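Got a structure here, written out as C-alpha cells. Questions coming.
The other protein chains are all here in position, but one chain of the complex has been omitted.
By written order: A, B and C. Residues from 1 in each chain.
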Amino acid sequence: MSTLRSRPLPLRVRPGGLLPILAMLAVLLLLVAVRQPDFLAPPSLMSFLGRSAPIILLAAGQYFVIVSGEFDLSVGSLVTAQVVVAARLIDSDPGRTWPVVAVLLVGGALVGLVNGLITTRLRVPSFVTTLGMYLILVGAVYLWSNGAPRGGLSEPFRQFGRRGFEDVPVLGRVPYALIVLLVVAAVAMLLMRSDFGRTLVAVGDNPRTAELSGVRVWRTRTIAFVLSGLAATVAAILLGGYSGVSFQAGAGLEFGAITAVVLGGVALGGGRGAVLGAMLGALTLELLFALMNFYGVPGALRSTVQGAIILLAVAVSATRSVPR
Amino acid sequence: MSDAQPLLALRGVGKSFLGVRVLDAVDLDVTPGEVHAVVGENGAGKSTLMKIVSGGHAPDGGTVEFAGRPRSFRGPRDAQHAGIGIIHQEFNLLPERTVAENVHLGHEPVRRGLVDRRAMLTRTRELLDSIGQQAVPADVPVRRLGVARQQVVEIAKALALDARLLIMDEPTAALADHEVELLYALVRRLQERGIGLLYVSHRLAEVFDLADRITVLKDGRRVTTVRTADTTADELVRHMVGRELSHYYPDRARPDDRGPVRLTVRHGTNRRLRGVDLELRAGEVLGLGGLQGSGRSAVARAIFGVEPFTAGELTLDDTPVRLRSPRAAMRAGIAYVTEDRKGEGIVARQSVLDNALLASRAVGTGRARRGVRVRELLTAVQVRAAGVDQEIRFLSGGNQQKVVLARWLALDPRILLFDEPTRGIDVGAKSTIHDLVRRLARDGAAVLMISSDLPELLGMSDRIVVMRDGAVAGELPAGATEEEVVALAVGTAR
Amino acid sequence: MSALSLAAVPRRVPGVFLALALTLAVGWLVVAVNGGQLFNQATTVSLLHVAAGLGLVAVGQTLVVLGGSLDLSVAYVISLSTLVAAETMNGSDGAVLPAVGLTLAVCAGVGLLNGVLVTRLRVNAFIATLGVGLLLKGYLDSGYDGPAGSTAPALVQTLGYQRIGPVPLSFLLLVAVAGVAWFALARTRFGHHLVAVGGDPEVARLSGVRTTRVLLTAHVLCSLCAGLAGIYLASRLGSGAPRVGTEGLYDLESIAAVVIGGTALAGGRGGVLGTVAGVLLLASIDATFNQLEVDAFFKQVVRGVVIIAAVAVYARRNLRKAAWRP
Partner (left out) sequence: TDEPTTGPSGSAAAGPGTGEQSKFFVRADYDAELALLDAAPTGPADKPWEQALNPTMKDTATFKKAGPHKLCFSNAALNNPWRQVGFKTMQAEVAAQGSRISEFVHVDAEGKDQKQIADINDLLGRDCDALIVSPNTTATLTPAVEAACRAGLPVVVFDRGVDTTCPVTFINPIGGYGFGHVGAQFVSQRMKPGGKVLALRILPGVDVLETRWSAAKVAFDKAKVDVVGVEFTDGDPAKTKKIVDDYLQRHGTIDGVWMDAGAVAVAAVEAFQDAGKPVPPINGEDQLDFLKVWKDAGLTAIAPTYPTYQWRTPIIAALRILDGQQVASPWKLPQPTITQDNLDSYLDADMPPLHYAMCGCTDLPGYPQRWK
C-alpha cells in the first residue's frame, strides 16, 4: 500500500508552479529579442523594469489577498485616490513630501484594514466588500477634490517613480522604482517563507484546518488586505511619480493585477501559488504589451490579443491539472 | 454463488486515488431480491466501490455489468437511468432546498414541461410514509432538519428513483433504534419486490439480521464472500482485520498510573449537548462512545472551543476556564485531532513540513528549535513520505493522520482530544497510532478518545463514557463488553 | 432527537424589498421637503428606463451567479449587440426581426464561449469572462470609433420610447423577462438544477444533474439577457454604441444589483425578484439624488456603502440562521 515516490523536480509542472510562467516569459523575451534586440540592452531594459514596477507591486499585494482565498477589487481606485490625495496634500511643496508619504502609507493600510474587517468580521464576500470600497474611494476622492485633481506633486515625491541612479556601470540608469521593487519583492518573498506567509497559504487552502490549528483566520486575512493596501500605496507613489497626478492613475489596475496573479499560477480561491509567480505574471503582461507595440499590433486590438493569451494560458494549465 | 441471474456483476474492479490503490480487482454479484452486505474496516474501500457502482467514480479497471449488460457510466445520472439508486454515507443534500426538492433532485416530475410541485410533495409524503416517517415535513428546507432526519431524507431520495438496485452505505449510522426497525421493514419490502440491495454497515448485528450474503473487503481487496447462514461474527471479524484482535491493543494503564484530574466538564451544555458531566485524568485514556450523532464530537469540540459550551462549567486543573476558540484551548495545553481529516485536518497543498508546523506557527511557539523538533516527531510517528517537502495530499490517509499527530505533539499538549483518530487508516498505521496514544498517556497526558470502532474503543480505553442524544448515558470500566456499550448508546440499558 | 419546531415559519420578506420601500419613502419625503416631486411622470419614466436597461442584464447575471458562476463580459456583450442590431437594421423597419435574431445569435455564441471556458475547460469564471470581455473589447475598439448603424424607427418608437402611462415598454419587457426567469427557476427542471449546481456541484452531480450542461445554459441565457439589454439600448440611442456597456458599468452594476437583491455570490441561493428589487433600489437612489442634484460622486459613495451594507445584513441573518455545515 505504501509507496515511496521519487522526489518531484523543483520546477515540476504542477498547479501553482513557476514553470509555466517562466516558459511564457522566455517565449516573449525570445520574440522581443528577434524583433527589437536593443530592447534587451541594459538602458531600455532598466527603464522598462522601472515603469513596470507599480503593476508588479500591485500583483504582489493582490497575491497576498488571493492566496488567502479572497479578492481585492479596490486597489485600482486606491491608487487613484492616493495619487490625488498626495497632490492635494503636498500642494507642490517639497517640504511636505515625507510626511505625506507617511500619511499615504497609513491611509493605504487603513483601507486594507477596513476591507479586511468587513470581509472577515461582517462576512461580506470580499468581491462585494472591495467592489463597494472601489465605488466609495472613487466617489470620495472626486468629492473631496471637487472633481479635478488639485494641488501638485513635489519633485522629491516624483523622483521615486521618475528618476534613478545615473551612470551605473553596465546598467546605465537604474530607476529608483526598480530598487523599490526589488526591496519589496525581497520582503514579500521573505514574508511568504515566514510563519505568517505559511499560515496565510494554509488559510487560503483550508481555513477550517487553519482555524482548528490555532490560526486566527480573520486576522490573517485582514493582514493580507492591509498588505494589499500598502502595496497599492507604494504603487501609487511610484505611479504618481512616473506620470504625475490624474484621475486615471489607477483605472483598471485591479483587473490587471488579478490577471497577472492568475497568469503567475496562483489559484483564485486561494491556497496555491507563489508571490514570485504573481510578480512574474505582471512582468509577463507588461512585456506582452511592449511586444505588441514592437510588432505593431494596433492599439485597439491589443486587448483581444491579451484576452486570447490569458484564456489560453489559464485554460491550458486548468485542464492539465484536473484528474477525474 | 447464488444461482439466479445476477442483477449486478462486478469483475476485477480497481480504483486508485492520486496513485494510491484503494480498490484492487474486486468481484461482486448481487441477484434480484438479494441483500448483499459489504463489510470491512474503515478505509477498506466500501464507499468507493459503492460510488463506482452508482456512477460517482469511474473505475480504473475491471467491468461493471448491470441487468445483463456491460456498463460504463459517465456519471451518476447514467447509473440512475439504468436503475441504480444510492444512499450515500455522507449526506448529499442541499441545505437550502426543501425536502421534496432534494428527494427529487435530478429527476423532478414534470407536467407539460413544468416541474409539478404538487406531485413532488405528494410523492415525497408517500415515500416518507412508506418508511414510517410521516413526521418529516416535505416542504421545509433541509437545513432545518436534524442529522437523523436528514438521513431519512437521504433514504427517501434514493427510494424515489424506483431503482432495481439500491445501495445503502451505512444507512443506519444516524438512526435511532425504532427507526432502524422501520428501515428493516423497508428493506424486506424492497426485497420482496425483487430489488437487489447492497448494504454497507459497520454494525454486524444488522448485517446478520438482513443480509443473504456478505462480502468482506480489506485494504481494497475482496477477502471472501459467504452466505450469512454459513458464517459467524467472529469469523467475519477475523477476515476483516486479518488477525486475532486480543493481542492487538497496547496494555492499558494501571489504576496507579492515573494522575490528578486535569479537566472537568460540569453540566456542559450547548446547541448539541445537554448537561454533560465528564472528568479526565492525567495518564488515562478516556473512551467516548455512542452512535453517530450522539454528541461525542460535540463534546470534544466544545472543550476545544470550536463550538464552546454555552452553559455549564469547564475547569482545567481545578481552575474554571472559558475557552472561546481553538487558540485559547491550545494556549491552555489542549490539542484536538479532528475526525474530519480532509475537511479540517490537513492543508492539502502544503508540504508535510508545513502541515506539521501549522499549529506551532499559529501560536508562535518554540521558534528556535521547532524545525528540528518537528522533524524528530515526524520520524517518531513513522511518517512515510518522499520527503518533508512533499505535498501532504499525495500521502496515504494514515500517513496524513500521523503528520497531523506530529503537528499536535509539537505543542507538548497536556490534554489530547482524539476524534476518530484511526478513521480511514490501514491496520499497520492503526497500531502505530494506538501505541502512540498509549505512550502519550503513559507520559502523563490526559487523553480523550472518540471512536466509532467498538473493538478499538474497548481495546484502548481505561474508562468509557457513552453518549446518547447529547448527554452522557453512562460510564463503563475497562473490560466492558460491546453489548454493554451498545446498550447504553441506544438506550436499552437500565 | 429533540423535536424541532417545524411549525410554519413566516416567509421572511427579503430585505431588499424593505430597503426599496424605505428608499422610496425617504426619497419621496426628502424630495418633497426640497419642494420637488419624486413620483412625477417624467421622473418615474426615467427611473423605469434606467431600471429596464440594468434590469435586463441583472436578471441574466442572476442566473449565472445562482449557478455559482459570474459574467464579467456582459458590458461588452451589450455594446456589441447594440452594434449588431443597429447595423443590421440600418434604419429599416423591415429588418427588425432578422436583426434581433442575429443579435441574439451572436450573444448566444458569446455565452456559449463563456460557458465552455467555465465548465469544460475549467477556467475560473472571473478570468474566463474577463478574458472574453477583452476579446470583445479589442474587436469593438478596433472596429468602431463611435456610434454606428441606425436602429429601425419602429423599434425606437416602441421599445425605445413608447410607454403606457408612466410605464415604458422596455420596463414591461424587463417584467416579462424577469417573470420568465422567475418561472424557469421555480418551475422548470433547468431552474431546479441550476440552483442545485450553485448550491453544491458535487451533490448535484451525484444526484444525476448534468452540471456542465446546466451551467453552460445559464451562461448562454445570461448573454442573451445582455443582448436584449443591448437591443433596448440601441432602440433608446437610435444607433449602435460601441462603449455604452462599459460606460454604463453594466458588469459591476449588474453584479451589485444581484447581491443587493439577496442572491448569494457563492451561488445556490437567491432569485430574480430580489434582483429586480435591487435594480429598482439602485435606480431610485439615482432618481432621488438626481432630484436633489446630489453630486454624482457622493452618489457613488452611497452606492458603495449600500452594496456593502446590504450584503452585510444578509450575512448576519445567515449567521444567525447558522445552519452548521460540515
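Quick notes
Note that in this section a contact is a pair of C-beta atoms (placed from the backbone, for glycine too) under 8 Å apart; a residue touches a chain by one contact, two chains touch by 3 or more.
This one's a predicted model, so the numbers in the text were calculated from it and none came from an experiment.
Among the chains on display, the ones the left-out chain touches in the entire complex are A, C. When the whole complex is considered, the residue among A:Leu89, A:Leu113, A:Leu171 or A:Leu301 that touches the unshown chain is A:Leu301.
Remark: the omitted chain is touched by one listed residue; of C:Gly55, C:Gly111, C:Gly191 or C:Gly238 this is C:Gly238. Annotation: of C:Gly68, C:Gly133, C:Gly160 or C:Gly274, C:Gly160 touches the absent chain (contact as defined above).
For subunit C, the residues touching the absent chain in the complete assembly are 36, 40-43, 45-47, 49-50, 53, 87, 139, 141-149, 156, 160-161, 233, 236-239, 241-244, 247-248, 286-287, 290, 293, 295-296. Of the residues in subunit A, those that touch the hidden partner chain are 36, 38-39, 44, 47, 51, 54, 92, 146-152, 162, 239, 242-249, 251, 289-290, 293-294, 296, 298-301.
Just so we're on the same page, only the chains that are shown with their structure count from here on.
Separation between the centroids of subunit A and subunit C, computed from CA atoms only, is 30 Å. Contact of a single residue of subunit C with at least two other chains is seen at no position. By the touch criterion stated above, subunit A contacts subunit B in their complex at residues 1-8, 16, 195, 198-199, 201-202, 205-206, 208-216, 271-272, 323-324.
Against subunit C, the residues of subunit A that register as touching in their complex are 71, 118, 122-125, 127-129, 131-140, 142-143, 147, 255, 258-259, 262, 267-269, 298-308, 310-311, 314-315, 318-319, 322. Residues 117, 121-124, 126-128, 130-135, 137-139, 141-143, 252, 255-256, 259, 265-266, 295-305, 307-308, 311-312, 315-316, 318-319 of subunit C are the ones that touch subunit A when the two sit in their complex.
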